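Let me begin by presenting the structure, written as structure tokens, before commenting on it.
Removed: one protein chain of the complex. Kept in place: all other protein chains.
Letters A, B and C mark the chains in the order given here, with residues in each chain numbered from 1 onward.
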Amino acid sequence: MSSQTASQNKEHFEINLGPQHPATHGVLRVKLLMDGEYVVDAEPVLGYIHRMHELMGENRTWAKYLPNMGRLDYLSALSYNLGYVELVEKMAAIEVPERAEYIRVITTEMNRISSHLLWFGAFVLDLGGFTPLLYAFDDREHILDLLESVTGSRLTYCYFRFGGCSNDVEDEFLTGCLTFIKRLRSRMPMYHNLVTKNVILMQRLEGVGPVSAEMCRKYGATGPVLRGSGINYDVRKNEPYSVYPEFDFDVPVYNECDSMARYMVRMDEMDQCMRIIEQAIAKIPEGPVMAAKVPKMIKPAAGDYYHAVEAARGTFAIRAVSEGKNQAYRMKLRSPTFSNLSLFQEASKGMLLADALAFMGSIDLVIPEIDR
Amino acid sequence: MDLGINVVEMLIYLVGIIAFAAGNAAYLVWVERKGAAHIQRRTGPKEVGPYGLLQPLADGAKLMSKQLIIPDGVDKPLFMVAPLIAMVPAIMIFVTIPFSDSIIARDINLGLLMIFAFASVNVLALLLGGWASRNKYAVISAARAVSQNVAYEIPMLIIAITIVMVSGSMNLKEIVDFQAGGFWNWNFLPTNGNFLGPITFVLFFICFMAETNRAPFDLGEAESELIAGFHTEYGSMGFGLFFMGEYANIVIGAALTVILFLGGWYCPFGLTDGIWWFLIKMYLLIWTVVLIRWTYPRVTLWSLLNLSWKILIPFSLFNLLASAGLIKILG
Amino acid sequence: MAGYFTNILSGTKSLLVGLSITQREFFKKPVTLQYPWESLEMTPRYRGHIQLVKDGETGTHKCISCGLCDKGCPSGCITVKGEKQEGVKVKVLVRYDLDFTKCSLCGQCIDNCKPGAIEFSKEYNLASTRKEDFYYDLLKRLKEQK
Partner (left out) sequence: MNKANVIQELKALASEGMPDETEVAPVVEPASPEGDQEAKPKKAAPPEPRKNGLLEVDYAVKGVHVDVQINSENVVRAAEILDRAAMTLEAVTGVDWIKDKELEVVYDYSYTGGECLRIVVRARIPRDEPNIPTVSEVFGGANWHERETFDFFGINFEGHPQLEYLLLPEDCDFHPLLKDFKGC
């Protein structure tokens, strides 16, 4: 397509942005058709780290598919773990003990903060500011240490099990979470002074990359992209799962539809995550962390099941078709950034190259999740 | 006899200048890395020598021992000559810089003019390097660098003209001498007739950062957009020369700011004037440049041009007129 | 026109605030760890590759070679071989191989293990240019581990 337009206008030229490019955070390739500094057409080319996770889902038993979840979006692996175990628990009607649910929420929200912190750093890095990245990593490292003490891993967690969690948490972990929240709360004003209120950053983000609510709807965009376009939609609120209804938290919504709005949504979301964790730690009951009776071989009733959770980047949903066997007949993974990125081509038309990259950063891409 | 002394003197100055430029470039890289590291709560280079002080030498040895790759299809002569054009004018400019009353290679009457003349050659190097690389990123970068340099040379020159008007000379030494005797005589204050005073100093500082393609104005080498910009295709010493040229330009810019606004080698309180004051002021400015680089995100081309045409040029033009009036009043 | 000047002023102020933050951070102590010279203690739950648990009383492993770890492994990286030997009721473990190149550290083998014969090691300094180095013979490793 784009090569035809190129031949029509001799002034236009094509640029391959990626698959190895500092701004694409992995192996995304964008075929850019440029008119000087302006983007005429930007076509993302996917599939560079496609691993066919969906086929693996059909070949492995339900339990064996569990570690795959952490490999989709490695930055918020626990959200994906949660989505999958909840789906299977729904299918096999497994009751989860309440303490396990609380642990799940605490660890998932910690993971969400770490994901947003990394995005924050990487986004400012895209815009050319290097230092905030390392400040964010400094904070993120505390989360990883805490999660490591519970889950045993630092990035690709495989912690939740059908019917609970693989192990209990200690009080040190809970107090550690509270100390971390205190620390992050005291660091947030620094982030805002250093980055958010910076006039250069505001110039780069305000009004850049407008994505209307209507466009979000047409492209199925979810998560902070949707909330930055003024739509109050969060799976945790709209179709609550786990013990989220127990907690009092807000969904940050901004009406500006630009990159700054998406930026602010994520920054505010970190505050809300901290609120949820605090409430969960205050309320966490004693008890077992594994359901008393979990079938050794899970064979859900035939039919198809759908479960959606709010991952750090938007709605992550799994559609599983079961035939009553110990394997899935079909496992569809609906990843949020796949839809979020699909609006890039239309929305980036006519942008400056620098703005297009700022816009791309504000969508928050994790390529392994797009390519699956 | 005279000629012999001249030749010896020339050689000493030549070696001194090259050593100063190269040494500064090398150790500014160290300062930059170490400074950036500590700003970001890291330690930075520390393995090669105490505090990593020998790191620049190791870097230099590495760069020199690398193969000089000339990609297929580049415009070879231009590709080879571009790094030299980046480095040579930078060294040339040092000739006219008065580090102190006596340490100056050539006291030229139109020193300021010469500096600006050679400084504008720098952009040619970026243009040639980008153009000859046969790389689209490099071409975009070259185009950006040129438009940026054109936009920022204007306010820079207007501010320099104001200073020339205030001092009544284009000889750098005379400009410094004019500011002798305490900081209240320096040009960054309105006492001499520079109407907007500190504001012009800041404007000049911004212009010099933009001229030297430093962050946040490093559009030419915006790594998240254009990979490495005009020197994407350069390796080995080709890249090394671009790099050294950039740092030499920073030193020149800081030195020029010191000369024009901060009283050169004069002590702020009229005591113990000498080259150390010049160096202290210069390195403080350079540290500010480093700090700025590691604090701000990069501006876009449009807001960069906006800044130049909508803020810097109106301010500097107004300052030119107002200073002329002020000088008239001050007599 | 007033907006023009207030914009410049507020912009300059935000820039100065930023500079003061980075300058302040400059004087603080680094938070990084100089890795080859110093390293962190791994937390008790840290997941390294699996290893056989050394039984304090018998001085050997507790594996009954039931093969549940093998069957439950998503990546198929465990091979357990047990033999019927005279005089012993249960099968005797003769070989326990781990292909660590495939392991995803999910911990399902340990969950499946009834006698608690395997655990995560705390090793993380694993680097090699050959993948054969990551084919572990866990029985041999257990013997070496005194």
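In this section, contacts are C-beta pairs under 8 Å (C-beta built on N, C-alpha and C of every residue); 3 or more make two chains touch, one makes a residue touch a chain.
Model, not experiment: these values are computed from the prediction.
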Contact set (omitted chain vs shown chains) is A
Missing-chain contact, candidates A:259, A:315 or A:362, resolves to A:315
The one residue from A:135, A:159, A:219 or A:263 touching the chain left out of view is A:219
Missing-chain contact among A:172, A:206 or A:346 belongs to A:346
Touching the hidden chain, out of A:99, A:266 or A:307, is A:307
Omitted-chain footprint on chain A covers residues 1, 46-47, 50, 52, 54-55, 58, 87, 90, 215-222, 226, 231-233, 238-239, 302-308, 315, 317, 319, 321, 329-330, 332, 334, 338-339, 342-343, 346, 371-372
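We adopt the following convention: only the chains that are shown with their structure count from here on.
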Per-chain Cα centroid nearest the overall protein Cα centroid belongs to chain A
Per the C-alpha centroid definition, the whole-Å distance linking chain B and chain C comes out as 50
Chain-centre distance (mean CA atoms) for chain A and chain B, in whole Å, is 44
Chain-centre distance (mean CA atoms) for chain A and chain C, in whole Å, is 24
Residue numbers in chain B touching two or more further chains are 39-42, 294-296
Residues of chain A that touch at least two other chains are 131, 135, 138, 194, 198, 200
Residue positions on chain A within touch of chain C in the complex are 60, 63-68, 70-71, 131, 135, 138, 145, 148-153, 156, 158, 161, 166-167, 190, 193-194, 197-200
Note: in the complex, chain C contacts chain A through residues 10-12, 14-15, 17-18, 21-22, 25, 31, 43-47, 72-75, 104-108, 111, 120
In the complex, the residues of chain A that touch chain B are 13, 15, 21-23, 34, 36-37, 124-131, 134-135, 138, 194-195, 198, 200-201, 203-204, 352-355, 357
